[in-house]
Every structure is written in structure tokens, then in C-alpha cells.
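Every protein chain of the complex appears in place save one, which is left out.
Let's turn to chain A:
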Amino acid sequence: MTGRLVVAWTLVGIPLAYGLVETLRKAVGLFTG
């Protein structure tokens, strides 16, 4: 069950982290742009 939990959370966590990082990079423009 632990393995399934890790796989499941990784599957949704990676795209979410990608989106968050990309958006934060964009948001930085608010302070530098």
C-alpha cells in the first residue's frame, strides 16, 4: 500500500509542482517587471 501511495501522490504531485514553479516564475515579473 505504501508503494501505491508514493506512486499516486508522485503522479499528481509532479505536474502540480511543474505548474506551481512555472506560475511562480511568471509571478516574479510582478516584482522585477
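Here is the rule we go by: a residue touches a chain if its C-beta (ideal position, glycine included) is under 8 Å from a C-beta of that chain, and two chains touch if they have at least 3 such contacts; residues count from 1.
Following the convention adopted for this analysis, contacts and distances are computed from a predicted model.
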Hidden chain of the complex, named as in its UniProt record, picked from "BFD-like [2Fe-2S] binding domain-containing protein", "Universal stress protein", "Putative aldouronate transport system permease protein" or "OFA family MFS transporter": "OFA family MFS transporter"
Touching residues on chain A - with respect to the absent chain: 1, 4-5, 8-9, 11-12, 15-16, 18-20, 22-24, 26-33
